[in-house]
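Apart from one protein chain that is not included, each protein chain of the complex appears where it belongs.
Per-chain numbering from 1; labels A and B assigned in written order.
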Amino acid sequence: MKPPPFEYFAPTTLDEALDYMADYGDEAKPLAGGQSLIPTMNFRLAQPEVLVDLNGLAELAYIRPAAGGVSIGAMTRQRSVERSPLVAEQTPLIHETMPYIAHPQIRNRGTFGGNLAHTDPASELPAVATALNARFRAQSRSGQRWLTADEFFVDLFTTALEPEELLVEIVIPPLPARTGYAFHEISRRHGDYALVGVAATVTLDDSGLCEAARLVYFSVGDKPVEAVQATAALAGQKLSAAAIDAAAEIAATQDIDPPGDIHASVAYRRHLAKVLARQVLAAATARAKQD
Amino acid sequence: MNTLHTITVTINGQAYEREVEPRLLLSDFIRHEIGLTGTHVGCEHGVCGACTILFDGEPVRSCIMFAVQANGHEIMTIEGLTPDASEENLHPLQASFREAHGLQCGFCTGGFLMTLLPFLKENPDPSEQDIREAISGNICRCTGYQHIVDAVKIAAAKMEGQ
Partner (left out) sequence: MSTRYFGQRIKRNEDVRMLTGQALHVDDVNFADMLHVAFYRSRDAHGYIKEIDVSAAQEREGVVAVYTAEDLGDYWQPGPLLVPPPPTIKGLIFNQRTQVPLAKDKVRYVGEPIVMVVAESRYIAEDAAGDIWVEIEPLPAVIDIEQALSEDAPPIHDDLDSNLAAHVIQRKGDYETAVQQADLVIKRKLKYDRGTAAAMENRGIVAQWDAKSHKLTVWDTTQAPIVIRNGLAAMLGLSEHQVRVIAPFIGGGFGPKIMMFYPEEVLLPWASMKLNRPIKWIEDRQENFFATTQERGQVHEAELALTRDGRVLGLKHNFIHDGGAYIPYGLTVPLNSQANALGPYATPNYYSEFKVAFTNKPIVTPYRGAGRQHGVFVIERMLDIAAKELDLSPIEIRRRNFIQPEAFPYNHEIIFQDFAPLVFDSGNYEPALDMAVEMIGYEQFIKEEQPRLQAEGKKVGIGVAAYVEGTGIGPYEGARITVEASGKVSVASGIGTQGQGHFTSFAQIVADQLGVDVRNVYLVTGDTDQFHWGAGTFASRGAVVAGNAIHSAAVEVRKKILKLASEKLEAAEEDLELADGQVRVKGVPETAINLGSLAVMANPLRGAVRPGTEPGLEATSYFGPESGTTASGVHALIVEVDPETMLVEVKKYVVVHDCGKVINPLILDGQIHGGVAQGLGNAFYEQLHFDENGQLLNASFMDYLLPTALDVPRMEIGHFETLSPLNPLGIKGAGEAGAIPAAPAFVQAVENALGEAGPEILEIPLSPNRLFELVLGVGLTQKTR
């Protein structure tokens, strides 16, 4: 389990990194925390010709307030996000999610942006970022562009990033007023990829009815899967246990089309999806009432 | 593809300069280039935790980092816990593992110690659940973890006075 050979560059500025990405294009792969890429290389399932190591880019490691929300540099370590008082304050859903990502040894090295750009369908952050309407800033030598989560996550391990582009920043906008949030996942062991996981937000209107809700699953498809029919059914409703139950049923049976594997059959995944939807919608509703 | 890179890495306080191939895993560098074989390799895909080292003070898996990435950084391994590997000079954490029989084959032990050293600094009085969570990224196949948990409790008590 030794990785194949590659050419290695360790730029110290973003401009330099973008030059390498532009010069090597398809041959190059950016190396962020490497906590998924290097194991994959050790199994020789990935054989990039060139690695552009982004770990020297101090300019991409930051957590800053941004218009009521938070802006996170792509090379910020997951452990820093987990420990950030600003994140805990401004975007507590992310704060609550971080400990579910693998183990501290991985989060010490793994980066926030690397996790998102890897787009593992079983990973927590893409789903959470989707639920929070995160925006992604991609940059290349020729310029930058902003993408929504829907635009950014394209397919299994595939983002909308062009070969010469790097994800440089993620902005998490603030939650609207009267909004609650929740996250939960079922995994075999602590730190494992989830069998099924879900992030939810619920916004109530003045009269306490559901104004809007988001329910975004992971580990049930090729990328984060939003249960749009379930949440549509909740709009304008009183979020009673019965209404939540009904929405959970829709989510599990209509919104998702989960795969079966050795750890969870299709039926079991649907079942868990329903159980989780009930839990997170109820928890998010309770928080929305307090907000 | 085989361009060698010159790197300088400080391990257990000593600076080493070496030429490495970019693909050389940090674990292999520590073990076979530097000869510090107390860091063990159990899975080479970042799950078992045996290869855990301190990288700039934080525990990381050395099997899923490249040696070239350690250029200019500071590493601590199990060998750095004690000046001379004698019984008298064991670090309280090491002594506690011995006291509680927190190791059997000893293969995973270095990774546990490197995980626990910063944990105990941040959590001087951890609960059993805290300890179990802290070591949940390190797999031990011999002990069933109970004596490791006991060892950490003893270590916490010992280290608090320091």
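In the analysis below, a contact is a pair of C-beta atoms (placed from the backbone, for glycine too) under 8 Å apart; a residue touches a chain by one contact, two chains touch by 3 or more.
Computed from a predicted model, the values in this text were never measured in an experiment.
Of the chains on view, those touched by the hidden chain across the whole complex are A, B. Checked against the full complex, the candidates A:Arg83, A:Arg141, A:Arg178 or A:His271 give a single residue touching the omitted chain, namely A:His271.
Of the options A:Tyr20, A:Tyr100 or A:Tyr193, the residue whose C-beta touches the omitted chain is A:Tyr193. Within the complete assembly, residues 21, 23-24, 31-32, 35-45, 47-48, 50, 77-79, 81-82, 85-87, 90, 94, 97-99, 101, 103-110, 113, 128, 131-133, 135-149 of chain B touch the chain that is not shown.
In the full complex, chain A makes contact with the omitted chain through residues 1-5, 43-44, 186, 188-193, 195, 262-265, 267-268, 271-272, 275.
Throughout what follows, only the chains that are shown with their structure count from here on.
Centre to centre, using the average C-alpha position, chain A and chain B are separated by 30 Å.
Of all the residues in chain B, the ones that touch chain A in their complex are 1-3, 5, 21-23, 25, 28, 44-46, 49, 52, 55, 58-61, 63-66, 68-69, 71, 115, 133-134, 136-137. On chain A, the positions that touch chain B within their shared complex are 1-8, 10, 34-35, 38-39, 41-43, 49, 51, 53, 55, 79, 102-106, 108-109, 189-191.
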